[in-house]
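Shown here: the complex without one of its protein chains, the others still in place.
Letters are used for the chains, namely A and B, taken in the order the chains are written, and counting of residues starts over at 1 for each.
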Amino acid sequence: MQVTKTTTLGETVALNEPLAPASSQQHGKVQVSHGTGRRWPLSRWLTLLTFAVLLALPVLLAVLDNSFLLTLVSRCMIYGIAAISLNLILGYGGMLSLGHAAFFGIGAYVVGITAQNFMYGTALMEWPFELAASNDAIVVWPVAILLSALAALLIGAISLRTSGVYFLMLTLAFAQMIYFIFVSLDQYGGDDGMNLMSRNTLLGLDLDNDLTFYYVCFGCLLLIYLLVQRLIAARFGMVLRGCKQNEQRMQAMGFPTYRYRLMAFALAGAGAGLAGALIGNQMEYVSPNLLHWKMSGELMVMVLLGGLGTLLGPLWGAFAFLLVEDVLSGITEHWMLFFGPFLILVVLFAKGGIYGYLIRKEQP
Amino acid sequence: MSTTDTPWALEARGLVKRYGQLVATDHADICVAKGELHALIGPNGAGKTTLIKQLSGEIFSDQGQIRFHGADITRMPIHQRAHRGLVRSYQITSIFEEMSVIDNVALAVQALQGHSFRFWRPAASDARLREPAFRCLERVRLAHRASVLAGNLAHGEKRQLEIAMTLAAEPSMLLLDEPMAGMSPEESGQMVELLQALKGEHSILLVEHDMDAVFSLSDRLTVLVYGKPLVTGTAAEIRNDQRVREAYLGEEAA
Partner (left out) sequence: MILFLEQLLNGLQFGVMLFLMASGLTLVFGIMNLVNLAHGSFYMIGAFVAAAIVASSGSFVLGLLGALLATAILGIAVEMLIFRVLYKRDHLEQILATFGIILFCNEAVQVIWGKTPLFFDIPAALSGSVELLPGLNYPLFRIGVIGVGIVVAIFLYLLINRTRLGMAIRAGSSDREMIAALGVNIKLLYSLVFGLGALLAALAGVMAGPILSVESGMGESILILTFVVIVIGGIGSIKGALAGAVLVGVVDTLGRAFMPELMRMALSGGAADSMGAALSSILIYLLMAVVLIFRPRGLFNASH
C-alpha cells in the first residue's frame, strides 16, 4: 500500500514511494528501466536460482544415483511450458480459456502421427501431394507448433467475439470437438491412443537418451520463458495487459483490441503445441487424454497454484502440481481425495499462488 | 475528405437515441467551434452522458448526423474517432489501476503510434513512449507521481491522470465528462486551472455540475433538458435566460 498524506498546500505527497527517477525528471525526461542502479528484485534472484537448479540437477541426481527423478523433472518442465503459455492469455490477457489442452494435444498428436507413419514407411497424406513422414524434431516440432497455433487462431477468432462465461464455454466446446475428432481416429489408436516406437531425433542428437532429452526440454523451457518475458514487457504486452484491466478504455484510446487478443491466443496455442510435441516424446505415448477438458483444468490449476500473471509462477505451479501428485499417489491410490480439498483451500485462502506470495511480500 | 472551411470542430445535428420507450436524446443539435470551450449543463437525467457517448462513438445514434472538422463521422467506431483526434474522458475514473501512472499514459501514447504488434523491445525503456507520456503528466502536474501504481492515487490525482491520458492521444478536441466529480474544493481549483491552460489549445466539450467552474471557464454553454437542448449562449445570456431559470437554475435554488 502506498501511504499518502495531504499537505497544507493541497499537494498529495507520497511517502515511502518506490525510488522514483527524481534526478532525471528534472530534465524533463524520465528514466524508467526498473532495477538499474538498484538492488536486484527478489523475482530476478528466484528466476536465476530456478534455472540454475534445473541446469545443475542432472549432475546432482547422478551423484545420488536417482535417474528416475530426471524423467519426472523433464515432465515438470514440459508442463511448465504449457502452463506458461496458458498464463499468457489467462494471467496477462484475462482470457478464461478452458480449452488449452486442445493445443497441447494437437502438438502431441503431430508427433504421434508422424512417428507412426515414419515407422511403417507410409505417407502422411497422398493428396493433394504426397508427404512423407519425418522423424527429425527440427521438422516435426515446428509443424506441431504451427498447427497448434493455427487451431488456436481459428478457435480464438470465433470465441473472442464473445466474452465472459460465453467465451469460457466456447473454448471448452471447441476443445471437446477436437477431442472427439482424435477419439474417432481409429488408425491412430482411437480412444486408447498409440505408442511411439522411439523418440524423435534432433539434428543427430539421440533423444532416447534421458539426459539429452532433459537438456532439450530445459532449452525449450528457457527459450519460451525468455520469449514470454520479452513479449510481456514489449508494446504488445502492454496492450494485452491493458485489455485485461479495462478493454473498453483500450478501445476508446484507439486500440482494436480483438486483433491483439487473438494474436495472444494464437501465440499461447503455439506454446502449448511445443509442450505437446515434447510430452509426446517424453511419454512415447499419445492419447486423447492429453486433450481432455480435465487436462485444461489441470493446466489452469498449475497457473493459479504458482501465481497467476507472474512470469515464473506457472513453472513453479507445474512443479508443485506434479510433485504433489507424485508424492500423494505414492502414499495412497485415492490421492485425489486429498488433492481436491487442497485445491479448494488454495483458492479460498492462498490468493496469488506460491510464487506470487513470495514476490508480493517483497513489495511495500 | 475533410473540409477545413467550416468554423466548427464538432457539428452534431438532429441526434436521437431511444432506449425502448425512453427517448434519451431528442433531436439534439450541438456545435462546438474550433478552440472553443463549450459547456453542456442540465439537470440530472437530462441525458448528458448519453449525448457524450453518441459523440465519442461508444453508442450509435438512431437518427442525426455528426461531423468532425467537416467530415461525417456518424457511423465511425470509437477507435477511429479517437485516431482522428476526438477523445473523451470518463465520469467514473477509467484508468488501469494495476499499472504505474506513467504506464497508463504511455499506453495512451502507444495507441497513436501505429500498430502494437511489437514483441521484442521493452516498452518501459522506449523513449518514443516515455517522453511524450512524461510531458502529458507535466501538463496535468502529476509528473512527481509517475512511478506510483495508478490504483494508489488519491481521487483528484486519478482525475488528473485521466486528463493526461486523454491528452496523450494528441486530440484536437476533448469530450470531458464531469472532470471535477467528487473532488475536494482544492482539487477542483487545480482542475479549473488545468482546464484554463488547455483552453484554446484544444476544442473542449465539458459536462460539469460545478456551476462556478462552468461559468468561469466556458465560452458558450448549452442547457440540455430531457435530452433536448433548451438554449445555447454565452454565460451572461444563460444566466439571464428566463427559461433556464425555470427549468434548471430555479429548480436547484428551490
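Following the convention adopted for this analysis, contacts are C-beta pairs under 8 Å (C-beta built on N, C-alpha and C of every residue); 3 or more make two chains touch, one makes a residue touch a chain.
Values in this document were obtained by computation on a predicted structure and should not be read as measured data.
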Chains in view that the hidden chain touches are A
Only one of A:W45, A:F180 or A:Y357 touches the unshown chain, namely A:F180
Touch with the missing chain holds, among A:A52, A:M119, A:I138 or A:I158, for A:I158
Contact residues on subunit A toward the hidden chain run 90, 96, 98, 158, 161-162, 164-166, 168-170, 172-174, 176-177, 180-181, 183-186, 190, 293-294, 297, 300-301, 304, 308, 334-337, 339-344, 346-348
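Operating definition for what follows: only the chains that are shown with their structure count from here on.
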Per the touch rule above, subunit B residues touching subunit A in the complex are 56, 58, 78-80, 82-83, 87-88, 90, 94-99, 102-103, 106-108, 110-112, 116-127, 129-131, 133-135, 138, 143-149, 152-154, 156-157, 165, 169, 184, 186-187, 189-190
The subunit A residues in contact with subunit B across the complex are 1-2, 4, 6, 10, 12, 14, 17-21, 25, 28-30, 32-34, 230-231, 233-239, 241-242, 245-246, 248-256, 260, 263
